[in-house]
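The complex is shown incomplete by one protein chain, all other protein chains being positioned as in the whole.
Residue numbering begins at 1 within each chain, and the chains themselves are lettered A and B in the order written.
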Amino acid sequence: MHQLTLAQIARGLAAKDFSAVELSAALLARIQQLDPQLNSFITVTADQALAQAAAADARRAAGENGALLGAPIAHKDLFCTQGVLTTCASKILHNFKAPYDATVVDKLAAAGAVSLGKLNMDEFAMGSSNESSHYGAVKNPWNLERVPGGSSGGSAAAVAARLIPAATGTDTGGSIRQPAALTNLTGLKPTYGRVSRWGMIAYASSLDQGGPIARTAEDCALLLTGMAGFDAKDSTCVDVPVDDYLAALNQPLAGLRIGLPKEYFGAGLDGRIADAVLAVVEELKKLGATVKEISLPNMQQAIPAYYVIAPAEASSNLSRFDGVRFGYRCENPQNLEDLYKRSRGEGFGAEVQRRIMVGTYALSAGYYDAYYLKAQKVRRLIKNDFVAAFDEVDLIVGPTTPNPAWKLGEKSSDPVSAYLEDIYTITANLAGIPGLSMPAGFVDGLPVGVQLLAPYFHEARLLNVAHQYQQVTDWHTRTPSGF
Amino acid sequence: MQWETVIGLEIHAQLATQSKIFSGSATTFGAEPNTQASLVDLGMPGTLPVLNAEAVRMACKFGLAIDAEIAASNVFARKNYFYPDLPKGYQTSQMDHPIVGKGFLDITLEDGSSKRIGITRAHLEEDAGKSLHEDFHGMTGIDLNRAGTPLLEIVSEPDIRSAKEAVAYVKAIHALVRYLGICDGNMAEGSLRCDCNVSVRPKGQAAFGTRAEIKNVNSFRFIEKAINHEVQRQIELIEDGGTVVQETRLYDPNKDETRSMRSKEEANDYRYFPCPDLLPVVIERSFLEEIRAALPELPVQKRERFEREFALSAYDASVLSASRELADYFEAVLAVCADAKLAANWVMGELSSLLNKDNLEIDQSPVSAAQLGGMILRIKDNTISGKIAKMVFEALAAGEGASADEVIEKKGLKQVTDSGAIEAMLDEVLAANAEQVEQYRASDEAKRGKMFGFFVGQAMKASKGKANPGQVNQLLKQKLEG
């Protein structure tokens, strides 16, 4: 049963081939058996999951038939879940049982999805290897000595290892797309504002966006349908109707104008990944697309701008973790300053502290203009590049990452080298446009992802193109051995 | 050396909304600790702010009332600092793009003259919680009920030149926000709080001196005392060869002194940046016009109208328009008695002393406007004299009758106006004081004035104050000189 996609599960449950309880029980057993190798879950909520599954079965017996009714999933551990540990993979929230549910959690539960637990991640979503988790690194199911990517590394590893068919993730600079690429999955970062951020613990508020990670574009469409939509509790959530993603999947691609940014194929990109991108483009041409070269001239500036804006926002967002109202508090604080400095110094890991310090510096008196304001101006240039590009093309295609999954520990001592791996993904966050990564082959036995970018609110187009590609290729069906 | 004082004020007015600025928690004062602190107010991870429409409307009302520029768009920013009563580690405030820009307010000084005080800006922000320092085993207790209450911070230009002007300005702001219905003005509950920036400079010098900021002075009286004390301290410091340090000071009303808060001050670096959880707030012209159309008559307009329509003095008009409630009371009295001068005298005289004595607000007055108006009518139609009226007023205040007429009737205070009866009474008085009558008639004009008063007094005494004083005067004169 663990090989079933969400779409197949929906059909199986509707046909009463199996019950939601049977399905969840089977996956819970599989998690118990296999996850010790991967460390993809921080919390498994078996009892609650079986109760939710039973409720889903009851709803189905009463005549309901939603696509997610009874579907097992799991949430990245930065979505607040009422009464269930929500840690952000940080010691500072090691004891935080959220007193409320995130909107995404609420919506998916209302649709009947069954949550099996909470997934490991980089601490506070800061990282691209899942090594910064207080709960330990997550292993890549394709090679247990390698990273699964991050920050939604637990989500990616669990789905790639067939512990769950799909998971929620969040993407601030590539945290859905990059781990999807490194684990042979399909992952979608929606347009900023498409999915509510209420209850999604913030890293960088103007960049964070929740989205689905699954094996197929079709499953991403199913899960995104359950996640997306207006939420009055999030001022930045947009009141725009949600497209019918499933209906859009089967549109023909004839006439689709694809842009290949020349800047994407420069130094730093593994040539074999470049070949994979071009191979995808060839397939899409066969499906009726036309291709032209385009330019995103400010792309190289995305990393510096991102590593100012994201840490700046984070430095402020993470001030609330102070040991006063929730979370970790140091032993025997001597005075108020000691309470703050030790609770935070002991509670946050090294990478989180680094980013808080970079952000604090970028906002401090005398440096604001040179760093924060400058980065915001560069951000506009990057957005303008995309706006101009999308005047010419309907879709941008490129690599998701410059390299396949690296070895655990390989980049731990040099944060900057890890930051450079975000080069292809962070532009979409800065501009706020949607992006999708899909499986596109293997290099040295390691998965390679190709990224599709579309104009604002064109998630349906991304899913449509990926789905059509997946109808004529089978990369996405490959399973890591041992899982 | 002659010194000049320069003062600028920052007034924090709590806006009288039902719910908080960024959450749906109640803003009621005095609730049990932390019972009005929601997920958002507590800064729980993952929570987000959504702006209260009424707070925006109230800020715009204020802006229009001070003739300020209201920008088409304003932006919330985060002011970052750590303090236990600040749950998120930042205060959501406004920095570069406040909702209300430059405006002004005209204040009336004690001599009746008027002065224009510039208002630099007014911006929306959230209030912090409260730290309770009484002993919790050597710990401080934090109550976050107040956290997230909407504040309008009103920043004046350094146009104020004395403690008295400062008080007049704060009173004018106080009256204005209450007129507008955007703040209850309750200073004891902290609804209106004041930070005073005070500096001194040699008279004639253009450059400002170094200023000290006195934090959180929360009564009109303390504002005056704190500023006067601080001015004196700075002058003495400079004259002794010292220099004023730019710092935050705290006024201690018990010791009547300000002291430095330097321990807490350190090098603050608030790292303001636009709040990424909130978007620019766009103010439509039509929205402003709708608010403008619904603005009530403001203190200045009311004062001018009182002068113009009722021929009141500038001083009387400004006292009576100082609060909306007092002005309403005055106009209600006037509606009954139709005599502005008498109404003003009674409201500002007997009524004010009565309220002051018992520490009452005008809306707690034991004498209603209708009662006072009815009483004044009886003065006007000569039913009672001004002197008797004071007795009637006291009786009304003591609840000894539902109306002036009832008191007059019950106590038999009706004035005697029958000239026959008065003449008979006067004849008796003159007969009983025959010697004085002789002396009077023998005296010259200059001495007679004083002696005449003696006979009036005797006559009023004989009539127990009820004889019409005008008639007494007239008839007495005839009898003595006739």
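Here are a few things to note about the model shown:
Rule of thumb we're sticking to: a contact is a pair of C-beta atoms (placed from the backbone, for glycine too) under 8 Å apart; a residue touches a chain by one contact, two chains touch by 3 or more.
One rule holds for everything that comes next: contacts and distances are computed from a predicted model.
Matching "PTS system mannitol-specific IIB component", "Sulfate ABC transporter permease subunit", "NADH-quinone oxidoreductase subunit M" or "Aspartyl/glutamyl-tRNA(Asn/Gln) amidotransferase subunit C" against the UniProt entry of the left-out chain gives the name "Aspartyl/glutamyl-tRNA(Asn/Gln) amidotransferase subunit C". Only one residue in the set A:Leu119, A:Val308 or A:Leu408 touches the chain that does not appear here, and it is A:Val308. When the whole complex is considered, the residue among B:Ile11, B:Leu39 or B:Leu426 that touches the unshown chain is B:Leu39.
From the set A:Lys107, A:Arg197, A:Arg344 or A:His476, the residue in touch with the chain omitted from the display is A:Arg344, counting the whole complex. Between the chain not shown and the residues A:Arg379, A:His458 or A:His476, the one that touches is A:Arg379. Within the complete assembly, residues 17-19, 23-26, 32-39, 42, 44, 50-56, 73, 82, 84, 131-133, 136, 138-144, 250, 261, 263-264, 269, 271, 274, 276, 278-282 of chain B touch the chain that is not shown.
The omitted chain makes contact with chain A at the following residues, 95-97, 99, 191-193, 206, 232, 235-236, 238-239, 298, 300-301, 303-305, 307-308, 315, 319, 322-327, 329, 333-342, 344-346, 348, 353-354, 356-358, 360-362, 364, 367, 370-371, 373-381, 383, 414-416, 419, 430-433, 456.
FYI, only the chains that are shown with their structure count from here on.
Centroid to centroid, with C-alpha atoms defining each point, chain A and chain B lie 58 Å apart. For chain B in complex with chain A, the residues that touch the partner chain are 39, 42-51, 78, 80, 82, 84, 87-90, 142, 269, 271-273, 276-279.
Residues of chain A that touch chain B in their complex: 78-80, 86, 88, 93, 96, 98-100, 102, 197-202, 204-206, 232-236, 312-313, 315-316, 318-322, 324-326, 336, 340, 360, 363-365, 368, 372.
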